[in-house]
Each structure stands twice: as C-alpha cells, then as structure tokens.
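What follows is a set of notes on a single structure, which appears directly below.
As you look at this complex, bear in mind that one protein chain is not there, while each of the others sits in place.
Coming up: subunit A.
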Amino acid sequence: MKNLMTVVDQKCIADKIHEMVLEGDITSSMKTPGQFVHVRINDTTEHVLRRPISIADIDHEHSRFTVIYRAEGEGTRKLSKLGSGDTVDILSPLGNGYPLEQNDHVLIVGGGIGVPPLYELSKQLNRMGVKTTHILGFNSKKDVFYEEKFKALGETHVATADGSYGTEGFVTDAISALDQHFDCFYACGPKVMLKVLSETMEMDGYISLEERMGCGFGVCYACVCETAEGDWIKLCTEGPVFRKGEIVL
C-alpha cells in the first residue's frame, strides 16, 4: 500500500491548480477511475496528515499516473514545489471508484477540483464505446483546466459562475441547455452541486464525495458520511463514489 513514486513532471495548469505526473510500479494496481492516492507532504513530522488526491489519468504503458490538486494550504504549496526526480510517498490505490457500465450515452459533470477523476473515467468509458458528454463548472476563467482534453473525448461545455468563460452560471444551467437523453450521470464536485444533481436528474447516477481525511484506509473514522438508512460509513473505504440517493447530502 505504501510506495515511493518519482515525480516525472509538474506544472501549474490554472490558478493554484497543479498537475503532477508520477512514475512507479504501483501504477499497475490502479484500474478503477475515481480511486485516490494519499500523499505524504515530506518525510518530516511537520505535516502528520497525508493529502487525499484523486487519480486523473493512468498510463500503464509507462507506469505513470497523473494527479491534479489545488495548492491552497502550506502542505500542498510544498508539494507544488517538487520537480522532476523528486520522490513522493503515497498510499495507493484507495477507495472504490466509479462502476463502469455499458451504456450508450452518459453525462459527466465536474465542478472545480472535482473535475480530475472524471478524465480517467471518461477515457475508460470511451474505450468501452460509451458516448460521453461533459459539463465542467468553475468559478471563473482563471480556474478552467482540461477543457481541451475532455473535448478530445466528447462534447464538452464549460460553465463559469461569474460568466467570464463559457456559459454563465452553474453546471445545472449548462445541463438544462442540453436537449439529449442520457442513460446515467457521473459527477464529482462540491457537495451542493452533487445535491442539486441528485435531486434534479431523473436518470441513475454516481457521485464522488470529498471530506477531510485522517488515515485514508478506514482506521480513524474522520471521513464519515450518513447513508439513507442512517448509518455512518467511512468515505475512504466504502466511497468516495456512491450511487445517487445512497448518501444524505
């Protein structure tokens, strides 16, 4: 589970958003889109908690994978300073990931830093012959990333809350402008976005949740969420992906 990876490349791709490519043997165990890695900032004791970051892209041929994260606090800012040849200690792969179903046409909805895991998901669905339409929501033009990459996989629309790029408004505004039938939706983003999607979308769907984590492998009970039955379950081991309606949002 614990592995040392080597940084191949790292760059800033939007405001505070960093894309880091890592190389190492553990990549071969990464199969399901929507899983995450738990990244240790460095080998000192100044940061005792790892950072959960979703896997954005898996390249088995070169034993590499890509993570995209927002450098918001002191820890992730340190992470963003790493360059080619540096090593990173990760726990991986963690969590359940999105189920890959053989549908005709699905809707993929990402909000902000929830966008990254949907890229590997869309790649795998396209490989299966599933048609994907993507809606990516950001606060502003400076926050937009991966639009071209998603466009290469299927129809892609961008919405910004301040209207500085793409459709003005939220992802739901961009979705209502579409007049198409989807068999299923896949989403990752802020809780409020997932809540609105779960309540307004008629078709079946899968959502990926986010929560502050401690251990990342089911020990500390930090990242719990409430099921519709009233049980409090661990997001890191039983999620982060859940079926629409399974979790109280």
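As a working rule, a residue touches a chain if its C-beta (ideal position, glycine included) is under 8 Å from a C-beta of that chain, and two chains touch if they have at least 3 such contacts; residues count from 1.
In this text, contacts and distances are computed from a predicted model.
Asker: Report the protein name recorded by UniProt for the chain absent from the figure; options are "5'-nucleotidase, C-terminal domain", "Dihydroorotate dehydrogenase", "Bacterial extracellular solute-binding family protein" or "Ribose transport system permease protein".
Answerer: Of the names offered in "5'-nucleotidase, C-terminal domain", "Dihydroorotate dehydrogenase", "Bacterial extracellular solute-binding family protein" or "Ribose transport system permease protein", the one UniProt assigns to the missing chain is "Dihydroorotate dehydrogenase".
Asker: Out of A:Gly169, A:Pro190, A:Gly218 or A:Gly245, which touches the unshown chain?
Answerer: Answering carefully, the residue with contact to the hidden chain is A:Gly218.
Asker: Among A:Arg40, A:Arg64, A:Lys123 or A:Lys244, which one is in touch with the chain left out?
Answerer: Within the whole complex, the residue contacting the unshown chain is A:Arg40.
Asker: In the complete assembly, which of A:Ile17, A:Leu91, A:Ile113 or A:Cys188 touches the absent chain?
Answerer: A:Leu91
Asker: Of A:Leu49, A:Ala161 or A:Val196, which sits in contact with the chain we cannot see?
Answerer: Only one of A:Leu49, A:Ala161 or A:Val196 touches the chain omitted from view, namely A:Leu49.
Asker: Give me the subunit A residues in contact with the hidden chain, please.
Answerer: Touch set of subunit A with respect to the missing chain: 1-2, 40, 45-50, 75, 91, 211-225, 232.
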